[in-house]
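One structure coming up, written as structure tokens, with questions to follow.
All protein chains of the complex are present and in place, except for one that has been dropped.
Per-chain numbering from 1; labels A, B and C assigned in written order.
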Amino acid sequence: MRNTFGHIFRLTSFGESHGECVGGIIDGMPAGIEVDMDFIQNELNRRKPGQSHLTTSRQEADRVNLVSGIFEGRTTGQPIAFFVENTNQHSADYDRLRNVFRPSHADFTYWQKYGIRDHRGGGRSSARETISRVVAGALAKLALRHLGISVQAYTQQVGDIRLPGTYEDHDLTAAETNPVRCPDKEVAERMARLISDMKAEGDTIGGVIACVVRGCPAGLGEPVFGKLQAELAHAMLTINAAKGFEYGEGFAGVSQRGSQQNDLFIPDEDGGITTQTNHSGGIQGGISNGQDIYFRVAFKPVATLLREQRTVNLEGEPATIKPRGRHDPCVVPRAVPIVEAMAALVVLDNYLMNKTVKID
Amino acid sequence: MRNTFGHIFRLTSFGESHGECVGGIIDGMPAGIEVDMDFIQNELNRRKPGQSHLTTSRQEADRVNLVSGIFEGRTTGQPIAFFVENTNQHSADYDRLRNVFRPSHADFTYWQKYGIRDHRGGGRSSARETISRVVAGALAKLALRHLGISVQAYTQQVGDIRLPGTYEDHDLTAAETNPVRCPDKEVAERMARLISDMKAEGDTIGGVIACVVRGCPAGLGEPVFGKLQAELAHAMLTINAAKGFEYGEGFAGVSQRGSQQNDLFIPDEDGGITTQTNHSGGIQGGISNGQDIYFRVAFKPVATLLREQRTVNLEGEPATIKPRGRHDPCVVPRAVPIVEAMAALVVLDNYLMNKTVKID
Amino acid sequence: MRNTFGHIFRLTSFGESHGECVGGIIDGMPAGIEVDMDFIQNELNRRKPGQSHLTTSRQEADRVNLVSGIFEGRTTGQPIAFFVENTNQHSADYDRLRNVFRPSHADFTYWQKYGIRDHRGGGRSSARETISRVVAGALAKLALRHLGISVQAYTQQVGDIRLPGTYEDHDLTAAETNPVRCPDKEVAERMARLISDMKAEGDTIGGVIACVVRGCPAGLGEPVFGKLQAELAHAMLTINAAKGFEYGEGFAGVSQRGSQQNDLFIPDEDGGITTQTNHSGGIQGGISNGQDIYFRVAFKPVATLLREQRTVNLEGEPATIKPRGRHDPCVVPRAVPIVEAMAALVVLDNYLMNKTVKID
Partner (left out) sequence: MRNTFGHIFRLTSFGESHGECVGGIIDGMPAGIEVDMDFIQNELNRRKPGQSHLTTSRQEADRVNLVSGIFEGRTTGQPIAFFVENTNQHSADYDRLRNVFRPSHADFTYWQKYGIRDHRGGGRSSARETISRVVAGALAKLALRHLGISVQAYTQQVGDIRLPGTYEDHDLTAAETNPVRCPDKEVAERMARLISDMKAEGDTIGGVIACVVRGCPAGLGEPVFGKLQAELAHAMLTINAAKGFEYGEGFAGVSQRGSQQNDLFIPDEDGGITTQTNHSGGIQGGISNGQDIYFRVAFKPVATLLREQRTVNLEGEPATIKPRGRHDPCVVPRAVPIVEAMAALVVLDNYLMNKTVKID
């Protein structure tokens, strides 16, 4: 259970790495939105494998097919089902894994929980599942575009290499100009080298993705258990390999004093109210305050190493494992569009929920 | 909306800081559990104000009254409603706040969202709301106790003062022997001094709470959108002032290589399977693996400063504010039982959900 | 579990017949609605026991106390908790029932399901639980009033005595002028005599309640699983003793032909579109069409007879039972406000959900 995300705008996803296809159903898509198929496909291309030497060599066209809920180019308010075929499975690569547990993968826990597992490529626990999120996120972005809300993520850290400054110090559009998705060209190159080095060693490395939501109106978020940051944290921690979430000043801010971190309210230029600073990360009391919402997500190093590791088999006996599969040495570059997608789902869902707060 | 937490074991909470009472309804409490009222009250005492010089001087008895769902000392499976009276409101203290927005509080966002706000003590956004969580968490702990599952949190950091080592390096029961709730006496004293200093300056400071769940069986967590870490992250980020969540190696782990962080499977002493290390934090693929589950939560410095701050009023005109209310200079010591409570809710809820995975 | 009703506007209820109190929490109440306490109390008075010789002699003041979510007389958008004390329990009346199962009550099934039961007055399965529905319904009606939507129910049948015609043939306000709540005075008197006769014989009788929702705009209802009629049917069948639901032409309409039952669209006086007839009962394809929504609910005879009945005890041995409690000989008159309340919950909830169908 729990393959549905969201409250009003809801994605239900399905599919295994080595099954026929992956996909999902989006329920609650607002009616009357024009469907820009090129945009959706392009979002999917941003996460697709094989896009650079830094990612897995699995080749997938990842063409999305939307089969319902759209009439004459516009959404009808009915559920939108979609699927993406799996064409490049090398299931035989996994035959040797049938009886052993890959370290730090979901093999063992799925087997414990369900008493059965699809050993081919991680089955349902494969990152291939995130395709559904990107498609749903792309549809959410189309709706958010009408509302003037944008979501942009980028690679902020790979291993020890960290992009200095905040999102405001960089031209984020530059993130899409290099395979690492870091907006600073020089830093991106160092990150790329580190990832290449890891690949050469059959090892992997972690990283951090930062994300900013701009143009979000005040009022989104549903206290006390649907606070906007809680929804974002939930969304991000469902992504494979994510290990942490922080927003605003986050963990670093715990060392600060209230007098440093408080965001003073000031009049804005239009006679409205704004804040002098935005240490809060655009959310106060669980509700957006109209400032930029920014947060960071930590990703662990990929668990699949292209080197021999010790493990046990189904009977609990010692065994060794050396994957032949095709894997990313660092999940971060391809996770950038996934982080954006999940953020878009949360923001649109909360936008719709917020419409029900008053009766007119 | 969204004042309900959980899927099977569900807490719905209500109440404002300066209303008649706060409380909630727990639905889905397993039937037949003996209700240890002393334990529940004691949990509540752990979060109550005025328990030491480090916390707010608001005096509340915080006696919990359970009014349904219990028959002859045992749970009946019917909803358990409970109330805790507010007795020590000083609502008049807040009259001056009626027309101004406190910096980094929820005043502005509630007003933007609902068009109305209860300005007295933050209304619904007050940390007093967390009473409901502690009561529900205490009931969850009573059920978890039958299952051999324990949840324990402690203060790991206040400002720059950080307890070295991991949860395994300390006797966590010692955390309850000092007002800061740090298991190391010497570190606790330094933390206490820092908090006292902040109080003396009318300032506040942040901190970090660490938490460990022991005895959790393998199999809890519902991929892909109900992964156990996502539920925990969600739970923690709903707590007032929480700014970040990480589990296992968390943010620090992003600099590591896969070969360092992977947890190799090994045979255990009983012929079962365990892991050599537990960098994963007890969860793999969103499902508990039987190891200890550990995570950390970052808390920002409390926004209420007992010093004058600039702000604006309802009309957006510049104003100043200087609270007279009674506030904690650091939220962390009293948040320890709240973190435990939310973790207990998540674990019990997932335990119950996991019962539905197979038909027998 | 499942003590919550609704999706956006949600009632979570609690309480047993012989506990301290019954009540609930309403989440999702729109903000800014003026709270007319007299109206709410009056709704509760309509269902309260002891209001006439036709109902149970249990005397309860049934004063409602709203303890949160209201500030200066208006709803704040925060959860509204409320409770009503139980003051007139005669728990000792039920001591003899501790070990036996009352025929056609919930005693046996609660015991089977939960392994424990509160034998006093049916515990949670008592109709006293419906107090929460009436309070929540009253709040829903206050919101619906702003939208020009009204809900009115009345007694249409008691035993074999049936009010002729449809809701359009009667002045429904007259229903509140007699204890049976039938809008026709003469029919009401015959119904009252039948109920009195039943009471005299220690027996009980069933009946039918009809209900009409007027002023409901087109567009409410969420296909395919949240069709408006499905929500209404669900709501009605949760009421104690309800055995059937039908809307529009209902069961009788199955004998008709399509050419008789179709509602032809015609221009209305204002240049809009209406229907020539309303056999559909105001709902087409699961969505309200702007016409009156009308439906009927069947109620079985009350199971508690004031005469001796055979049964078995906890050990399955034959026993006899003769209640001394205070009971209604016919549930229908007091169920009229409950039917209205549940309908109001459904309509408001669907009104709010419908706001999310488009983004502007």
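Structure notes:
Here is the rule we go by: a residue touches a chain if its C-beta (ideal position, glycine included) is under 8 Å from a C-beta of that chain, and two chains touch if they have at least 3 such contacts.
Remember, it's a predicted structure, so these values are computed and weren't measured experimentally.
The residue touching the chain not shown here, chosen from C:Ala175, C:Ala233, C:Ile293 or C:Val336, is C:Ala233.
When the full complex is taken into account, the listed residue touching the unshown chain is C:Phe101, out of C:Phe101, C:Tyr167 or C:Tyr351.
When the full complex is taken into account, the listed residue touching the unshown chain is C:Phe5, out of C:Phe5, C:Tyr154 or C:Tyr167.
Interface note for the absent chain: among A:Asp27, A:Asp184 or A:Asp203, the touching residue is A:Asp27.
Looking at chain A, the residues touching the absent chain are 1-4, 8, 10, 12-16, 19-25, 27-28, 31-32, 67-69, 71, 74-81, 83, 113-118, 123-124. One chain is missing from the display, and on chain B it is touched by residues 8, 28, 30-33, 77-78, 143, 146-147, 223, 351-353, 355-360.
Against the chain not displayed here, chain C makes contact via residues 1-5, 7, 13, 101, 103-110, 112-115, 124-125, 129, 157, 159-160, 198, 203-208, 218-219, 221-227, 229-238, 242-251, 253-268, 271-273, 275, 279-281, 283-290, 298-305, 307, 309-312, 316-318, 353-354, 356-358.
To be clear about the criterion, only the chains that are shown with their structure count from here on.
Chain centres here are Cα averages; for chain A and chain C they lie 46 Å apart.
Rounded to whole angstrom units, the spacing between the C-alpha centres of chain A and chain B is 26. Chain contacts: chain C has residues 8, 28, 31-32, 77-78 touching two or more partner chains.
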